[in-house]
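Of the protein chains in this complex, one is absent; all others appear in place.
A, B and C are the chain letters, set down in written order, and residue numbers restart from 1 in every chain.
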């Protein structure tokens, strides 16, 4: 059963509009995988659709799971108002997360904006690998949880579009510079805006590095029933519409047809 | 200007589903009249209509105004969740309240269910008159603020449909018995369900006593613009649709055409 | 930046108009919002004789919307001319007389009377779903529209706006019929016919059984219809249906409306019309648009 009524045990405001919630969910914490998401009912009103939010951290020992979200519209605004002790109605863990192969020794994770969050749980899966994290934000003020990522990474590059901190430029530029240095990773994991993902996928192809990307699409059911969350992917004979909520959100970059 | 953003300064739960809210509203408290109502925005969502709620008490000295409401549906449920300190967006004071003539010496007020609330502010207008209050509830458990009404009345009759307290029967029966005793009041003020009002109006006509009734109708604008809150009233030449929100909620009983 | 819009001979200071039936005769909202801030006011639907409308209940709340079955209660066109126009004329806003009838003759008589009255435009309501005879019956077919519009056109030189019903298969047809027969503009949408039932009483909630659905719930349908109509007629389109904030209004202006009307949203937010006008100006500023028409010019459909 993937429907859970979980209690909010911690609520932190990280920024003017970004929140981290931690919920108690023993069964979920035991089996959720990095890259999967929660489909959250933000309102008492059944006419509001659920909102998909990635898993940020999985703490199986303490039966906890946390997620970080930005207030964008009505649903996330309602979510942000929830208090510790409140119960959240979620469907989880949903979707196909990152494919985690033990033989990756040198991994790169690249995240942009609110797309950085699912990458943390992923990094935790590789205690022994050499991990390079490249995160991109609009400006230093928008950097979220940079310290948390830096701590868990062997190499950490923070990019800002306006150069207010770290690398002045976007994550693709930073990644390109890294790759040009000659040391190529076994895998690139990326999550962020489509334009960024497309650029990362292109670099991965160019340098011949396997790459997984986590896509976003508007969702209704979240479980593969309504078919609204289509994305174009390659098949042997041509292309098909896969579904981000079920076949994804994580896809192999070479399978995605960017439009 | 009849739109106010007023602060909730007190919030009491009177019963499993009945709440009394007090708001700070100096200007309103100075000019609101008994029988007028507040049109309350219960939700952040503009697509929810306002809810009309009568004024229970007016405290001009302390700049306060209070109202009592029962949770029925979605709007009142949201209202009940508001906390002390929150701001309420209200249109008030709306409508035509009770016509208060100083020469009424012997007054009867008759209220049923949630219709009792507007009668309290009214009774306070008659410190010197002889006041008989007849309130009707389904059972003793539903009696709300009976003590408050008893204290301010010279004679207080509480009726319960099931006889669990006071007079066993409805307010019209209690009123009839009172009137039959021979001492007739100068005026009857009544508020409650339509069937009750109709019965009271009939008795008032029979005993030839002036009578004012406060009606309820579903509302949208609350200010006479949309014309949805129609009630049939007598005119010289026949009848017309008056509007509860503006011409009422209080009407002279003999003007109302009960259907 | 210029918020002005011209529709026929109707020159609006801004494209925000209060929708008929939702704003009384203006005076009811006068103490809540500065009427000078509105482009125009379409008054409550007028008939040749005073009407009492339908029995109560006339209103039911529905998810993000409401049903009404007022049924054109109004004091009649003569009363309007004598008692309401002088009040409205105190303000720097335009007066649109919304008229409804049971017969072509009714419409023509009113148009003739109003032709000499101090109003700025006539909005032909051939789309009220709440009256038994006439009205929506005319508006539901291109033939019905053609007949009534042609007849009214010959009775008045005032700017003639034809208000369309959404309860049709293809609203482009009725819009084109209005245009062809002399309408200066079309306004849309009127309400969608709907129903609500009281499951305890086991009867329809409205005394009239059916009523007209309005409010945010209908916005997607209204916007689609405005886009369809604006894409096929050459006269201005006034868009409405569920507009509750400036963002909603912008959607309609992008889709091709020259102006918007705001109805149901006034009930919850009595200053919504003025707020929308301010929001439109801010959006234009941000996007460097100089005219209202620039908004639609920046719009393109996906292919």
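Quick note on the criterion: a contact is a pair of C-beta atoms (placed from the backbone, for glycine too) under 8 Å apart; a residue touches a chain by one contact, two chains touch by 3 or more.
It should be emphasised that the depicted structure is a prediction, and the values quoted were computed from it without experimental measurement.
Colleague: With the full complex in mind, choose from C:65, C:101 or C:263 the residue touching the hidden chain.
Modeller: Only one of C:65, C:101 or C:263 touches the chain omitted from view, namely C:65.
Colleague: Which one, A:18, A:91 or A:144, makes contact with the chain that was left out?
Modeller: Selected residue, touching the omitted chain: A:91.
Colleague: One chain is left out of this view; which of C:3, C:150, C:195 or C:232 touches it in the full complex?
Modeller: C:195
Colleague: Based on the whole complex, identify which of A:103, A:128, A:236 or A:259 touches the chain you can't see.
Modeller: Considering all chains, including the one not shown, the answer is A:259.
Colleague: Which candidate, A:31, A:87 or A:241, sits in contact with the chain we can't see?
Modeller: Answer from the full complex: A:241 touches the omitted chain.
Colleague: Can you list, in ascending order, the chain A residues touching the missing chain?
Modeller: Listed in rising order, the touching residues are 1-3, 41, 45-50, 91, 217-232, 239-241, 259.
Colleague: So that we can see where the missing chain sits, which residues of chain C does it touch?
Modeller: Per the touch rule, chain C residues meeting the hidden chain are 62-65, 67, 140-141, 167-169, 192-197, 199, 202-204, 206-211, 213, 215-221, 223-224, 227, 242, 247, 250-251, 254-255, 283, 298-302.
Just so we're on the same page, only the chains that are shown with their structure count from here on.
Colleague: Mind having a look at which chain is the central one, using mean CA positions?
Modeller: The most central chain here turns out to be C.
Colleague: Can you compute the centre-to-centre distance for chain A and chain B, using the mean CA position of each chain? Integer Å is fine.
Modeller: 56
Colleague: Measuring centre to centre with CA averages, how many angstrom lie between chain B and chain C?
Modeller: Centre-to-centre distance between chain B and chain C: 36 Å.
Colleague: Where in chain C do residues touch at least two different other chains?
Modeller: 64
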